[in-house]
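Take a look at the following structure, please.
FYI, not all chains are in this one, though none of them got moved.
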């Protein structure tokens, strides 16, 4: 049942040491900035984080990493121009990295939400990222076996939630939001606004409320107009 | 289509124009980050080419500037872009399913190395202390119906980039079908042979000197 909370701190309060936390967003689009900040404040450590990247600059996920709170990161693209906090921890052997092709990352997250125990994919076959993985020829293609990525919590961002927990997103900020909310045992979503049941057209709901545990409305800086 | 004759190696922009001319009308295409992005400048409305960006959009438009910029609308290179009429949004698993399911007619990628069997290395230099960062490259290389590579024929240090066998960690196996370089366009035949389709500002012999295996002529 949906829990609508008053502030980001209350939303992330259940996250305990040792949790696996999926964090949505691709670049700034869909990044749950205020939830990440609340997680930094809240203090949970020894975290495994699932994100497309490994933090940028000095804030958000980068700050969480710099504080030594992340034990392991599962992502597709850790190395960036401004991923210096991750880079330093990685070279110091203080953070574990599981680098995953972005499509395998998305499909493995989807598999966790969809009850798929494992799947074969051609992506990654013959590359260092397939080392140690089971290989099989299927449909005339060499494929590797990939496992679901599950999580205790997900932190994602949508634009509007209704009081049934249904979510709609905005443009490319949708990205990992729907699949992470479905994959996590406890999904936490920040939205710009919460409306009453019946205010969202059932045809356009992207994430049905069954996947949403906690919603918090946060006044985000105004976004541009399309 | 008439092939232009050229009397010198091509600039990245000129090469992008060559690639654009080879993309069939009505195609669904993903352009990789960096030099491949230039190809979009040479696609015309008549080409009716639809661009895919793996962060969840089909029908991606041109780069956005000034007041057009919307932080919720970016491409895979995290650059603000615009919509086109008929575009659509979807989540990351749906976006990669589109790519991995073989629905894109073509993707254009940069490369560190390509070898005669179409193996591609473009994500990792192989240096032991390098942090592996692959993004969507492996999905694109393996998933699109055709993978085109855009690169210089030789690296800055003069080393060949079209090689007998890739020495850097692979991105995909046997996935490249064409290589567009500043000096020539190559067709990968799948049986280990590579055909020089055309040269720019040099003859086939000059290109052959920069490639460490015997090329075929068109």
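So that you can tell them apart, the chains are marked A and B in the order they are listed, and the count of residues begins at 1 in each.
FYI, a contact is a pair of C-beta atoms (placed from the backbone, for glycine too) under 8 Å apart; a residue touches a chain by one contact, two chains touch by 3 or more.
As the structure is a computational prediction, the values presented were derived from the model and not from experiment.
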Number of copies of each distinct protein chain, complete complex: A x2, B x2
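Keep in mind that, in the parts below, only the chains that are shown with their structure count from here on.
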Chain A and chain B, separation of their C-alpha mean positions in angstrom: 29
Interfacial residue positions of chain A with respect to chain B in the complex: 26-30, 76-80, 83, 86-87, 90-91, 97, 99-104, 106-107, 109-110, 121-129, 142, 169-179, 206, 223-226
Residues on chain B engaged by chain A in the complex (per definition of touch): 53-57, 67-75, 78, 83, 89-93, 95-97, 99-100, 119, 124, 129-139, 142-143, 169-173
